[in-house]
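As you look at this complex, bear in mind that one protein chain is not there, while each of the others sits in place.
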């Protein structure tokens, strides 16, 4: 026992834990939220391929949220892991190992390994530096995949991806029913894990890293190890998302590694609001839906309207949609209580 | 020797199209990913002036810069100003939104195709010296680049305006407290950054082409230069651009198989060696 | 019921010009020939796939099939889109008219695919033969470092060396490339008779040909030869006088001399002010022509098997010259022309001076 | 003597939160005021309101007869206010010398005079603001305000973090400024006993309201009230 133990012996187990417990508990809103994909299955049965792509992108955004929203690592190259996962699953399926779950595991392993290795490049430097290093890594990977045409098919894409039925039983059908259910189940499972993670001490420590990375070592936190860990986890998630895309499309194209994909992902996450998990899901959904809707209405100039939408969001709802919702919620609560406190709880510093 | 010269010219071109960002991102700390949109605006302004109004090239360049600066000043007044205090991520989202709008706008007004640009005869061709074939336009770029560096270096480092700008970025409230007109300083600086972007865009049309995809096509290069040079350092940007240009050109000439990798590899290595950039004086926010 | 044609095209992003041109061509055909064929009203639906984003192409096509219940899929600006949608067409037995996507193997991805554009080997091989025959002994190749570039390089080398020519060197240039100086210098230092070029049309083509002149390669007696997409009428004006003298091989030129083309070009210019007719627009035009032909033959049915059976062997005179659909491969058979960029009435044009008639895609002979 | 600064019925705060309520005060040309109160009572907020950095909700302020509320924040320095904020707010990416010169206005206080007062700053003149020790930052904040050659110095706990020797010197300087009457001073301090002897007037804030407005000497002589408002009596005679 260290000498200072005596000081802490004035333990007080009776501290009020209500707020902490509440933060970790599932709320009604969350249950309702997860009913949406179920409802969508019945409401939009004609667009299931699109819906599964939303689910995949949401998972991808979730993976970025883990590293950006919780650990504060800005990345403009997250597509690297997405792409690795996509190719891993695609190549396996091309060479006869088309069992979907096997593809997921392989993609997770490969992307995770790459994330682990590249995370060591990110330990020093400021945001801009990290942005550029992640970007550089992913661009080099892109060029590599582009050059290795024999392996990857280059810009023409990887063909001959043949998938076995899911669990040996469910074929991927033209309507995309199997694919959709598959994607949503994987998304939910991984979300659930991520949710546990961020409410556990690890998640708390990561928020600490994001808010004040200088102070953390002085509390005995091995910051580097934490960054490596979460970056690897993020890469695994991204890899799984990539594999899902391959499996629902039966095709891999070079653009899984593209800069545009990374950049768009960042936009989606920021749009939804970083650091709340749900922001990632909402951001991906809203962005893709808006994109699809606008492109449908105005195939040539939809970009203008999408851009306008983003600009307006920033002008009128800081911290993305989740930030806006939180402020709305706080306002409603204040109004209903007459007055009083209750600002946004997770108001991390800018 | 010719390769070295080409590398320098290529570096100066990189510098010219990025220096505006070095001002808005580096000095003002605004993550202005819409930099390329201002550059594109300058490019279109130059092309329109040349082709539609027959303005001579040497006059069209400063005019394009001026128009871009005006556009920058207006947008600063109505939009950017509200976002100085927003988080980095909000600034990213906002400026990407502007990029989308500008791309669609350019598509609407000018169509999706490349814009033609004919240089005046005296800027075409090569000068042949012993051991060196120097493109005239490349020489011209180098001259303009040097002029800009000297001008900016003087403005930012030697004048009180530069100090006032940095003070305003560091702490707006206090800058007002000591009597600095922060709004004016920001407007002027943003206009300067936009003007430089416009000038870079106009100068770049000849070598980079011009179509509505311009703002995203070269965004990576802008960012590389600023990151490697160090936020807020004009000198750093120039040196970074030169190193990148020379490495890129030499790499492509001598090891063409690795052509695409050279610039990224150089960037990553330099950033690992100097995480704050060559002349980085502080973390970007 | 209406005949729904679902077109998947890049309407935004870097390839937006392609999408617009293909669509313009297709719409021009409908405008000229009435919007009813075999008793069915033709309705064109368009979805934007933003360029190289096969998952979007696939989802667009899937929604066309299951939601809009289209009869025919059409468009496809880029190869990956066509590849991604191919299996869908096979699974749903929906005919798919490819109006650009130029990689040779596209038509093998579904038995219901038919192509009205061209293939890359198809326009590359004739250039190599022509060069070998016309005093060009040594060639330096410059191709973009990606699949199509590799294919073009391979095809050119093969045909050219078989015809007795010699490749004195070559480089593959990065797909994103702001400066061609080192490659041009390398080409110049190799002292070839000609440089064979294959890079994405657009700013790269413009930059390359400008650099070619600036660096004095033309004065050194080096010719620039390329596939015709380099001097596509759509970018030709942006290239300016730097393009003069470039020799290309291609299946269509705005300046092609035939009554069909004259009528076509005139109608096109009238319908779309300020735009030039090019190979993209013709592919869309001919694609629509094929659909009309087939429906007349089948009496209004667009069922996959019937459609393809009727399409096989279909032949007509297009603005580009006589063309037909190869019954074996469902690919297009057409004349390939050798052209040179010249000024005609103050406008840059690809002027044809030689051709190979009824040329089939050599890419499929090998496989 | 002429009136320099007058506040009437001032209510102010941040955003929608009100911190100051109904403040009134008058300051003659050349006079000095001790602004006292416990933590969080609104001292800093009052200075911030004068500088335009907090929101004036109600009431009026005049500086030499001119309506201060109409002067935008960036003009208040020119109007004669020199501010040494509590958190120092040094410009981190400017060197010491640039910090001093960036907004200097002509007058008795120039670089040489400030360096004379704080020789330490001369030694560190090339350092960036972010590379200064805590105390050096405090000196720099003071020097920067002096370089504006203001009519009123607003000093928010200027002695905090200064070594005792420097603190004594600075107190001396402030005393001189007050005595010579060239510059007026509003001085916020935790250590009331140190500054009451230097100032003529004192103002005590409690929960954003004025609870004492009168002569410093009278307040210093009233340990009971000092203890009640400021909790300083217990410090006894050991105060430095």
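Labels for the chains are A, B, C and D, by order of writing; each one numbers its residues from 1.
Going forward, a contact is a pair of C-beta atoms (placed from the backbone, for glycine too) under 8 Å apart; a residue touches a chain by one contact, two chains touch by 3 or more.
Basically, contacts and distances are computed from a predicted model.
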Candidate names "Sarcosine oxidase subunit beta", "Multiple resistance and pH regulation protein F", "NADH-quinone oxidoreductase subunit K" or "Branched-chain amino acid ABC transporter ATP-binding protein"; UniProt protein name, chain not shown: "Branched-chain amino acid ABC transporter ATP-binding protein"
Missing chain: touched chains present in the view: A, D
Options A:117, A:185 or A:200, residue touching the unrepresented chain: A:200
Contacting the left-out chain in the complete assembly, out of D:107, D:135 or D:223: D:135
Touching the absent chain when the full complex is considered, from D:2, D:16 or D:39: D:39
Subunit A residues that touch the omitted chain in the full complex: 2-17, 19-21, 23-24, 196-197, 199-205, 207-208, 211-212, 214-223, 225-226, 229, 343, 345-349
Contacts of subunit D with the absent chain, listed as residue ranges: 38-40, 86, 120, 124, 131-136, 138-139, 157, 160-169, 190-191, 231-232, 234-235, 238-240
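Note that only the chains that are shown with their structure count from here on.
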Distance from subunit D to subunit B - Cα centre to Cα centre, in angstrom: 44
Approximate Å spacing (C-alpha centroids) for the pair subunit A, subunit D: 50
Residue list for subunit B, restricted to those that touch at least two other chains: 104, 107, 220, 260
Multi-partner residues of subunit D (each touching 2 or more other chains): none
Pairs of chains, among all present, that meet the touch criterion: A-B, A-C, B-C, B-D
Interfacial residue positions of subunit D with respect to subunit B in the complex: 51-53, 73-78, 83, 85, 89, 91-94, 98-99, 101-103, 105, 128-130, 144-145, 148
Subunit A partner contacts - residues on subunit C that touch it in the complex: 9, 11-12, 16, 19-20, 46-48, 50, 52-55, 58-59, 62-63, 65-67, 79-80, 83-84, 87-88, 91-92, 103, 109, 145-148, 150, 174-175
For the subunit B and subunit D complex, residues of the former touching the latter: 160, 163-164, 166-167, 169-171, 173-183, 232, 281-282
